[in-house]
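Sharing a structure here in structure tokens format.
For this depiction, one protein chain was excluded, whereas all remaining protein chains were kept in their positions.
Chain nomenclature is as follows: A and B, assigned in order of appearance, with residue numbering initiated at 1 for each chain independently.
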Amino acid sequence: MGLDFSVVPGFFDVIMQGVFWTIAITVAAAVLSFFGGIFFAVIALYAPRVISWPMKGFEWLFMGTPLLLQLFLIYFGLIQIGIDLPAFVAGSLGLGLHFAVYNSELIQTSILAVDKGQMEAARTLGLSRGQSLRYIVIPQAVRDVIPPIGNNMIALLKDSALVSVIGVTELTLSAQLAIGRTYRPFEFYAVAAVCYYIINLGMEAVLRRLERRVQASR
Amino acid sequence: MTHHRPFVDIRHAQKCFGELEVLKDISLQVEQQQIVAIIGPSGSGKSTLLRAINDLDPLTSGEVWLDGVQVNKLLPHAQYEKHINQVRQQIGMVFQHFNLFPHLTVRENITLAPKLLKGVSDDEANALAEQQLEHVGLIDRIDYHPSQLSGGQKQRVAIARALAMKPKLMLFDEATSALDPELVEEVNQVMKMLAEEAMTMIIVTHEMGFAESVCDRVLFMDGGVVVEEGAPEVVFHNPTQDRTKNFLRKHLEGAK
Partner (left out) sequence: MDIDLILRVYPHFLKAAVLTIELSVLTAILGLICGSLGAAARLSRLKAIRFIGAAYVSLFRGTPALIQLFLLYFGGPQIGIQLDAFQAGVIGLGLNIGAYMTETIRGAIISVHKGQTEAARTLGMSRWQATRYVILPQAFRLMVRPLGVNINALIKGTALVAAISVVELTYTAQRYIGSTYKPFEMFILAGVLYMIIIYATGRGISWLDKKVRIQ
């Protein structure tokens, strides 16, 4: 059949829209996974057992099963209980929760590694436990895990391709739409791969810069 | 209240870690503006006693009172938390390892608690930080991060941070033990200055010379009890107990 890239320019807008939504869902899920990760970590470490144990079970389940399976659960599960979320929201939620669990693991370890004297000093000044965590312990713990969290976010970008299966029209699904019209899978998947690669490079550059800034403020 | 009650009043303090009894029925009274030094070998319980005063290490039994208020009151958890945070705002504490907050600047280290707990405005808090840093001679370091300071400077900032809460009482837990010898003096100077300003202080220390020069009273602790207590010139130069004599002799030898 051979290759013919001349059909690609006609779908420039479709592809660019896909790029936009890929970036949008990556950012939305990354933000959710960051704050969700902190939230889960605090619960796992400090909440009473009736809350922290189910939480740990949830983490265990999410770390031991494929993201794709989780996306199906969230998308169809929500519909089953009568919540019909737009695909973008369900996709962000699924991706964000999945990576929140991984971030939570990192943040938990990091919180435990913050010197005990920090909590003591904060409590001595009269800060409550919650205030001490919020202003003293967590900022330090998070700062220490920025590089590995950054790596998780890069993995998130690539895993965002999976939300195409639940109907989010991001880059992968956009490519598929173009393929449906042209029957040229190689050309459009190759174009999508190039776009992902470029977004990936950009994201790495942003993260390296962020790391350097955090390093410098020590 | 006509009856006189000591400013700091520790009654029958007992502290156990499992089987180990580290404080055995200790009572201690400190009057306002008094400066008390606690000395003794490591493991004698002196730091534990100090940390019981702001309930960082809660006592197993016994009472701690500050200015007519019981510090370690028995209360339901939520109420207790509120109470103890209130009390701790009145007690400054300085640690051996400084425990400055590394992610905050010197200014933020000092202003955090006043802003958060006393509702002090940004401007007032800044003025407060400047005033306290002026006090400890570090105004030029106000926008540094702790990692950019020497040990002695860190400890002076830690003192400024505690003073910014306008405490009624200052606790020093081996404040100079982690410092290089040449940096000890600058911290001692600040503590002397506080003494002259009539701050009430309880100081756990290894430095006998400093204790003798600034303190009104010295406690020698060993094995969880107060072995000997009195004016510095008595405890240091005419101790009555053999354990005190042994400790001081060993300490002098060690210092050589």
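The rule is simple: a residue touches a chain if its C-beta (ideal position, glycine included) is under 8 Å from a C-beta of that chain, and two chains touch if they have at least 3 such contacts.
Not measured: the values here are computed from a predicted model.
Remark: the absent chain touches shown chains A in the intact complex.
Residue in contact with the omitted chain (choice from A:V7, A:A47 or A:L73): A:L73. Against the chain not shown here, subunit A presents residues 1-3, 60-61, 64-70, 72-73, 76-77, 80, 158-162, 164-165, 172, 175, 179, 184-187, 189-190, 192-193, 196-197, 200-201.
To be clear about the criterion, only the chains that are shown with their structure count from here on.
Centre-to-centre separation between subunit A and subunit B, using Cα means, comes to 46 Å.
For subunit B in complex with subunit A, the residues that touch the partner chain are 54, 56, 81, 85-89, 91-93, 95, 97, 99-103, 112-113, 116-117, 145, 147, 158, 161-162, 165. Listing the residues of subunit A that touch subunit B in their complex gives 115, 117-118, 120-129, 131, 135-136, 139-140, 143, 217-218.
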